[in-house]
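Here the complex is missing one protein chain, while the rest keep their positions.
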Amino acid sequence: MNDEFNKKLNQLVSDFMNSYQKKECIIPQYYGPLPNRDEVIDITKSLRQLLFPGYFGKLSFEDETTEYHIGDMLISVHRKLSDQISSALMHQLVKSQESDGKLTGETIKTKANKIVEEFLGKLPMIREYLATDVQAAFDGDPAAESKEEIIFSYPGIFAISIYRIAHELYLLSVPLIPRIMSEYAHNITGIDIHPGATIGKRFFIDHGTGVVIGETTTIGDNVKIYQGVTLGALSTRGGQTLRGVKRHPTLEDGVTVYSGASILGGETVIGADAVIASNAFITKSIPDGTKVIVKSPELLLKGKEQTI
Amino acid sequence: MNDEFNKKLNQLVSDFMNSYQKKECIIPQYYGPLPNRDEVIDITKSLRQLLFPGYFGKLSFEDETTEYHIGDMLISVHRKLSDQISSALMHQLVKSQESDGKLTGETIKTKANKIVEEFLGKLPMIREYLATDVQAAFDGDPAAESKEEIIFSYPGIFAISIYRIAHELYLLSVPLIPRIMSEYAHNITGIDIHPGATIGKRFFIDHGTGVVIGETTTIGDNVKIYQGVTLGALSTRGGQTLRGVKRHPTLEDGVTVYSGASILGGETVIGADAVIASNAFITKSIPDGTKVIVKSPELLLKGKEQTI
Amino acid sequence: MNDEFNKKLNQLVSDFMNSYQKKECIIPQYYGPLPNRDEVIDITKSLRQLLFPGYFGKLSFEDETTEYHIGDMLISVHRKLSDQISSALMHQLVKSQESDGKLTGETIKTKANKIVEEFLGKLPMIREYLATDVQAAFDGDPAAESKEEIIFSYPGIFAISIYRIAHELYLLSVPLIPRIMSEYAHNITGIDIHPGATIGKRFFIDHGTGVVIGETTTIGDNVKIYQGVTLGALSTRGGQTLRGVKRHPTLEDGVTVYSGASILGGETVIGADAVIASNAFITKSIPDGTKVIVKSPELLLKGKEQTI
Amino acid sequence: MNDEFNKKLNQLVSDFMNSYQKKECIIPQYYGPLPNRDEVIDITKSLRQLLFPGYFGKLSFEDETTEYHIGDMLISVHRKLSDQISSALMHQLVKSQESDGKLTGETIKTKANKIVEEFLGKLPMIREYLATDVQAAFDGDPAAESKEEIIFSYPGIFAISIYRIAHELYLLSVPLIPRIMSEYAHNITGIDIHPGATIGKRFFIDHGTGVVIGETTTIGDNVKIYQGVTLGALSTRGGQTLRGVKRHPTLEDGVTVYSGASILGGETVIGADAVIASNAFITKSIPDGTKVIVKSPELLLKGKEQTI
Amino acid sequence: MNDEFNKKLNQLVSDFMNSYQKKECIIPQYYGPLPNRDEVIDITKSLRQLLFPGYFGKLSFEDETTEYHIGDMLISVHRKLSDQISSALMHQLVKSQESDGKLTGETIKTKANKIVEEFLGKLPMIREYLATDVQAAFDGDPAAESKEEIIFSYPGIFAISIYRIAHELYLLSVPLIPRIMSEYAHNITGIDIHPGATIGKRFFIDHGTGVVIGETTTIGDNVKIYQGVTLGALSTRGGQTLRGVKRHPTLEDGVTVYSGASILGGETVIGADAVIASNAFITKSIPDGTKVIVKSPELLLKGKEQTI
Partner (left out) sequence: MNDEFNKKLNQLVSDFMNSYQKKECIIPQYYGPLPNRDEVIDITKSLRQLLFPGYFGKLSFEDETTEYHIGDMLISVHRKLSDQISSALMHQLVKSQESDGKLTGETIKTKANKIVEEFLGKLPMIREYLATDVQAAFDGDPAAESKEEIIFSYPGIFAISIYRIAHELYLLSVPLIPRIMSEYAHNITGIDIHPGATIGKRFFIDHGTGVVIGETTTIGDNVKIYQGVTLGALSTRGGQTLRGVKRHPTLEDGVTVYSGASILGGETVIGADAVIASNAFITKSIPDGTKVIVKSPELLLKGKEQTI
């Protein structure tokens, strides 16, 4: 390593250290430990193994389902998730500048443990919901060979599984972690379901790439949506002033939304059993049982002689 | 570990065990071993290294291409793929309740070996198809610096490679595994090509996110499609009763489909050299050489003084 | 291993070796070493850790920010990136058939080192741009709990970070590597930003799946775009003859583009503070401050009695 | 890879293949699968974790001792050990040329399972023996700070633990595996205890390097030996004709043997509480309670003026 | 998993849990966390890299020796070693039943940090000692090609390096960890140097297997010993009552001890420049400059005609 490079290197390091200290720097240095994204994803994978024993990981079904194995995994998930939630709570606390001695590490740890225990108790219920989702996918897709194929390979089921996990943590007011989980699913599947959304049983997303389901969306039972569907807000120009306001639509039981359709707005309600056609752009409520057809834009056909 | 948590843990484990036993449980316990998804993906990566030697993995081109290395990889792929196919066949058999002694583990293994050998023999042909696909991408994309760049980084080529592999296994009636492979590509690229589709040479998908190509689609040579294109079914309300029916369109040689267009229906045929514009929604056949233009919906322009 | 399989195996190996030698073979054998995709992705991850210390990887913020750690990482990134760039330059050279002794391995290594040093010097500046991007996301999304959540989990920030890295390498004329990086981000996020695009400060992509931003796009400060937006070329039928020509649009400061809109063509300019509605299809310039509304296609509502 | 090297390589491979086929070749090719040494060592490590929970591996004591963790480890050890024993039994069978259809894979597997179950049932008893060994080390070594230090770091305890495990498998007539285990301990500690030896409670080996304890040795309770002690055979010139004959000595309760002493011969009995001095060479029996002192060879002392 | 095995498994788990609870159980359950042996060994390896930069680990000399790399390694070693020492101190405290609130986790951590800082400050001095040891090995062994060979491969230098590290921690009254380190070296080399021993500069151990150097041994500068040498206690029958008493010999400057010799007893002093012959058994002091020759036991030679 020659002297010249050494000098440049020292300069570079010093530039970095300055950059980290800068006022407009991204992370103020006094914030405590952050949760670890890799660890959160590992936990998510373990939870998925608990929900679908024998499908993911190296072990076969028979190996996975002894109570000893389940118990051991639960203890491990308990410890890891509790650590991550503690970091998230501590960070939230420090940031909100309330850490004036009211809460110590121990109190936060106790709170985190309590959250984890409550959360783990929900997992059997989540399994029941997921069983209905798998059934819905099988019933709704002629290309599905078997339910096993759906569990193994359908991105819709992947995204819904992670959503159902993240949603329970969201309900328990855990910061940061539910969103890390749901964006992990978004990365893998192209399906973006905010953990705050409320979704009923027998939910089926086909293909799924490009689906967006916003934070305050409400979806009933037996709903089916296709790739590219947006359940979004009309405008978010209000930014942080809109936090907590219902900005996304409601889909009642039995609704079908075909690919590429957008349904926007917090007051928009799609009535039970309604069917929304591909590429429809909906910002108003639709009555029960209605079939919404887009009157296609006229297509112009030009013959061979023409160039493009 | 205090006593209280211990009690809760025992309860939790017991809840899980009950959930796994439940009749509405997702996986009936008497099904045999399932294929291993991680293993299938590892096999897929090895196959990709065989198809594009020197591009993926740690070895350089020179190292990859001795016959010793190729032979060793083929033996390894042979063994692993044969194991996975055996599991898939066994599972299919048990599920279909035909396992009344007619087939033993040994017979299935023999069948799996035969399938693998037939499949491996197809790989040089797949390489020839892929060479034409890479050429088509290079010819069709002004942003492409070189064919090497395309192989390294174009998601379209990634998805088509995996499709061409999975399709051969699909033709050999292998259950579960082709779909695991194609959803692996879907995860990585956002391009969802069902392994049942039939696709000719010189196929180019640009950008690709959101592309859906259904199971019974037929695509000729020299076809080019863009991101967000759906080649889908008109409706799948019929569910499992539609299995095997041609539900997806046919694209003849030389067709171009621009981004966001949807072409739906098993009887829809896009004639040779036709061009389909962005966002077109097509449910009827289009004659050869036709250029389909969407008459754009009117745009309203409002000036600065207006708020949104 | 029985004799019969052995014979088949020998045949198979020989078929592969023939396939690799074939004239229409994908990679001519005399090309030198290629860059290693896995290594490029590892470098990208390290760069991201340098840009957001404490967020990614196993170490906490405190551990990450000593000058010793930063210095050590920079040396490591320097060596690895220089190796990859050398391979890319060497490959480019061999391919262009100019390697008639004018450049030796040593000269290329010197050139690569110089590029890396110039590039590393840009990183603090990239951090400043990214700080504005994170702020824009926080200000623009009511669902964002905190800036930390955005850094951890928003795909838009992920894609923009990688773009800003890849863009600097693109400006330094590094072949292959910028595109490998940007397709890595495309794989993870479904957002496809070509490293050649020019993008200002405070850039926000919400949800992002399906976004395409072409090579010659120019984007000003304070621009916000949603999932499924295409900033593309009108037609690329010209193929390689169009290399270097401006084929993609210009968005001036403060433009908003809602989901699914397409803006196409190198002469298309969207004026400052213009707002483009969902699903708009734009091929002509739009004046400053204009709000473009799509006159929705008529929706037909059909009652319950009807079947689909 | 140039042609010349290719030719050499082909020759080399062919030389190897010939060498493997040769009659005087080390392993006849028709022997079945062998046990896997790495796997046997992994199993040994797991067994040691079960015997000393909290000491080895990544988990702390608290984590290690839930019944769920223990149960899960037992299942895993059961499966792995059963596989290895099956291979060892199969190999033994094929080699002894008795595999004339009398035993199938299934029968061997059943036999292996039975052996493993019997073996695992012995582990709590082994723990009790080891507890006395640790106590003896603590009582006998003034340099020992604590029993924890002994478990963590004393090679004597390591070697005795592995011996006690391997001995139980030896008693169950498992081929190959006990010796792989005891040589693993020999590698780590320099202490070579044949799994066939019989050893009582409160056994202490200090330092231990160079200790050899032969196959037919019998050792009572409360025995203490030092580094370099050999408990061996007088001569093994008889080779395989001596198989099964008692060739190694008997040490009764309470015997102490100091460093470097050799006690040889199957009829040699060291009576209870006898003490054998350093470097003694014993080939005859010694009565109870005797202290054997070596009359040291005369030492010649030469002054400074002398050279060596 | 059949029911029968399940029953057996439950019984087995229960037997284990009982065994762990038993009064004569090896580890009382209320002891706190123990240090982690694997972690201690990792730390030892890092320390060795700091002492011999460029020799061990993946990096070359040039890479290893920037101050950034050194600083980063020191921070990492600091954190890990401080954690392990904290565990060791806490365990010692709990065991000695003094933990009546006088010391909290924080106080122990502070103490551990102070120890680590003092220890790290000793490392450059240790390097100076080791440089003399390497030189002594080179000067003393005609088979040594170079000093590099000695550092890479001589077990004597390995054992002395670890001893010099462990000794400094021993002097700082760290429990458990020094012995774990020295037994790690014992495992690798067969050389057993207690961390309590005091050893001067230019120390050379040739071959080394079987060497034992007891806790209260004192060794001057420029001493050379061979394989199988014991510097031990006369008798340790007193067990724990002898703790702290000088039980092992003193070797003054320039002493040479040939292979297999034993020097025993706390009052035994080998005077400066004395030479002790192979296999000598010494329990009394030897004056300066003396050469001790063993009058060899008579050898009986028997001719060919005789059988053994």
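Here the chain labels run A, B, C, D and E in written order, and each chain numbers its own residues starting at 1.
Operating definition for what follows: contacts are C-beta pairs under 8 Å (C-beta built on N, C-alpha and C of every residue); 3 or more make two chains touch, one makes a residue touch a chain.
The structure displayed is predicted, hence computed values, not measured ones.
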**Study point:** Which of D:Gly54, D:Gly71, D:Gly156 or D:Gly210 contacts the chain that the document leaves out
**Key:** D:Gly210
Revision key, fill the gap. Residues on chain B facing the left-out chain by the touch rule are 63, 66-72, 74-75, 79
Study note, to complete from the structure: Note that chain D touches the absent chain at residues 1, 5, 8-10, 12-20, 24-27, 29, 31, 33-38, 91-92, 95, 175-176, 179-180, 182-183, 186-187, 190, 192, 194, 196, 209-212, 214-215, 228, 230, 232-233, 236, 238-243, 245, 247, 260, 262, 264, 273, 275, 279-282, 286-297, 308
Point to revise | Residues belonging to chain E that touch the chain removed from view | key: 50, 52-58, 60-62, 65, 67, 70-71, 74-75, 78, 117, 120-121, 123-124, 127-128, 130-131, 134, 138-149, 151-155, 188-190, 206-207, 209-210, 227-228, 235, 237, 259-260, 278-279, 294, 296-304, 306, 308
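Note that only the chains that are shown with their structure count from here on.
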Check your understanding: Interface overlap for chain D and chain E, more than half of numbers shared or less than half: same or different?
Key -> different
Point to revise | Chain located farthest away, centre of chain D as origin (C-alpha) | key: C
Point to revise | Euclidean distance of C-alpha centroids - chain B vs chain C, Å | key: 24
Practice item. For chain A and chain E, let me know how many angstrom lie between their CA-based centres, rounded off. Key: 53
Review point. Roughly how far is chain B from chain E, going centre to centre by Cα mean, in whole Å?
Key: 59
Practice item. Give me the residues of chain B that touch two or more other chains. Key: 1, 9, 13, 190, 209-210, 228, 260, 279, 294, 296-297, 308
